[in-house]
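A single protein chain has been omitted from the complex, and every remaining protein chain is retained in its original position.
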Amino acid sequence: MSALPQTDNQTAGGRPARRLNLRDAGWLAAPAVLLLAAVLVYPLAIIVLRSFSEPEPGLQNYIWFFGSPVNRAVLQRTFVLSGWVTLASLICAYPYAYAMTVVGKNLRLILILCVLVPFWLSGVVRTLAWVILLQDSGVINSILRGLGLSPVKLIRTQLGVVIGMTQVLLPFMILPIYSVMKGIDTRLLQAARSLGAKPWRAFLQIYVPLSLPGVYAGAIIVFILSLGFYITPALLGGPRSTMLSSLVQNQVLSLLNWGRGGAMGVVLLVATFILLAIAAPLMRQKHTQTRREK
Amino acid sequence: MKKINFGLAVMMACAVSVPALAQDKAVAGEVAEGSLKGKTLTFVSYGGIYQDGQVAALQDFVQKSGVTLLNDGPTETAKLQAQVESGNVSWDVVDTADLPPYVHCGTLFQKLDFSKLDISKIPEGQVGECSVPAMNYGVVLMYKNDTYKDNPPTSWKDFFDTEKFPGVRAIDGSGDPVGGLIEQGFIAAGGDAKAMTADDIEKGIEKIRALGPDTIYWKTGAESQQLAESGEADMIMMWTGRAMTAVKNGAQYTPVWQDWLVVMDQLTIPVGAKDPDASYALINAYLGKEAQEILTEKTSYTPINLDSKPKVDDATAAFLTNTPERIKQGFQQNIPFWVKNFDLASEKWSALLSGN
Partner (left out) sequence: MQLSSRIFLGLFCLLVAILLLAPTLVVIPMSFNSNKSLAFPPAGFSWQWYDNFFTNPEWLLSLRNSFLIATVVAILATTLGTLAAFGVTRAAARTGGLLRAILITPMVVPGVVLAIGIYAVYLDTGLVGTVAGFVFAHTMLAIPFVLIAVSASLEVFDRRLETAAASLGAGKLTVFRTVTLPLILPGVLSGALFAFITSFDEIIVALFITSPYLKTLPVQIYSSITRDADPTVAAVGTLLFLATSFIIVAGLLIGMRRGRT
């Protein structure tokens, strides 16, 4: 990063004088920023505004939201379920990403394929597959029955939602972890071992800390995406696994209550940004880490 | 020269025929050849076999008039309200549940001009100021054979009795409050549905809430069908056409006909619809004898044209609601009561659905 201003000076000196003297190349981002202002910032501002002004000015929508035990329960559940999804995907992703870095070329290709196909495939289609799988007479329960076990209730339960969301979001955890692990110099491990460290100790004390930036990045992405997830909980969930997004949608589309829907949206938005603010220092570590590696 | 003459002749013919057409009395099921060429109509209903049947019934209309028919749905009053309020109404003909056309007559739904519709063949008492019936059908209690074996439920009272009849219930949560079910809940709570007051709505709803947290509120007819086909719920409140389709697809469920809830879907034209005359033409065609026969053959729903003589197979016949026996068993909700208390009922109903 610190190399950048230097390059800037270079261009200023090295380039023939141009009529358009843009002191700062940042202007090139202007069209994108303008679009963002129109389709992101302005709409969000409208929602914030409506949450305080509809049906009348005041805090009524927030008082309603935090005053209702059901809403508080849904808010809490949204965080808890997102936490479970993050944890479950981390457990699946970490060894998988590690394996991707140590196997041979062909096997790696297959492992990458297994991540990329679901990553690119429409989330609606993957959720449809889970609807078919998790039904009471679905594949999973058919197998359980075949084994002589009693069927479990999966669809419309929190467990079902967590399973479905974990699968849909897993690639978002694997890819960042893998991209960090790829850059870790495994000779460090060999060095530690040659100095007498046990393999597991070397792994835990050297490899894991180096891979943490990827873990943080993956975890924060998955957690944030879970918080705002809509399609999978809507199709797989029931009344007791409702997440905040469904309530927002219900308020706006079915009840036309922009004030209350907006207030819920703002709560979700604020929670997301607080999380990002907390995670930002952890992510920043990434740069120092990579620099140290070099 | 010849061309100009020809053109003039065409214009003259048009000038003559347009008022002539307008004066013609509408005849149910008929539409002028090519009259809607290049136009697009959006027909909104509840999807699944019902909307498939409606589209099949309208096929003749589409071919003759040359209109392009788009389908949308499921019908949600709030969505329509958003369209009307923003002045951008993309729905042309909307199939609704019983109550909305009476509750929102003139505000969301146009007052109908009955010179443009032939309502002579509709059974008496079914035409409202803002709507004509779309068909008659029922909401029926379906129970899972495996669960109850020799001791099945026989009435709504058993539906509300979770001690004698344990098991998961599934209820129509597709939108508006289901007056008939609330009345049944009130009856199960020991009340008299005929003497119901606004305060009693809560008592009826309380009975539904007491069914417990496992209760499923299905959002669409397709979902209720899915619940039956996958055997997920033990007692399901179902639209008769969906019940029929589920059974045809192999669902092991049996209907309880005692006090099945009589329902009439309504056809409406939203306020601010882009081309009301085209909407009228569609409704008029829909009311025709043949169209109604096709609809019944596909869905088991009762035709609303008295001349219709649909030919149905046995599986469909088992779910017809217009046989003398069924008519005797039916339970008619108190429509004026629910229209009057619609807002209150809606508020309490959505609180129930969102778990409040």
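Letters A and B name the chains as they come in the text, with residue numbers starting at 1 for each one.
Basically, contacts are C-beta pairs under 8 Å (C-beta built on N, C-alpha and C of every residue); 3 or more make two chains touch, one makes a residue touch a chain.
This one's a predicted model, so the numbers in the text were calculated from it and none came from an experiment.
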item	value
From B:Pro74, B:Pro100 or B:Pro255, residue that would touch the chain that is not displayed	B:Pro74
Listed residues A:Phe65, A:Trp84 or A:Trp130, member touching the removed chain	A:Trp130
Chain A residues touching the omitted chain (full complex)	1-2, 4-5, 7-8, 10-11, 14-16, 18, 24-33, 35-36, 38-40, 42-44, 46-47, 50, 92-93, 95-96, 98-99, 102, 109-118, 120-126, 128-133, 135, 137-139, 142, 167, 170-171, 199, 224, 227-231, 235, 245, 248-249, 252-253, 258, 261-262, 265-266, 268-269, 272, 276
Touching residues (missing chain, whole complex) on chain B	40, 42, 44, 46-49, 51, 70-74, 82, 86, 88, 90-91, 219-223, 225-226, 229-230, 245, 249-250
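Rule of thumb we're sticking to: only the chains that are shown with their structure count from here on.
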item	value
Mean-CA-position distance for chain B and chain A (Å)	42
List of chain B residues in touch with chain A within their complex	76, 78-79, 81-82, 175, 213, 215-217, 226, 229-232, 350, 353-356
List of chain A residues in touch with chain B within their complex	68, 70, 135-138, 155-156, 238-240, 242, 247, 250, 253-256
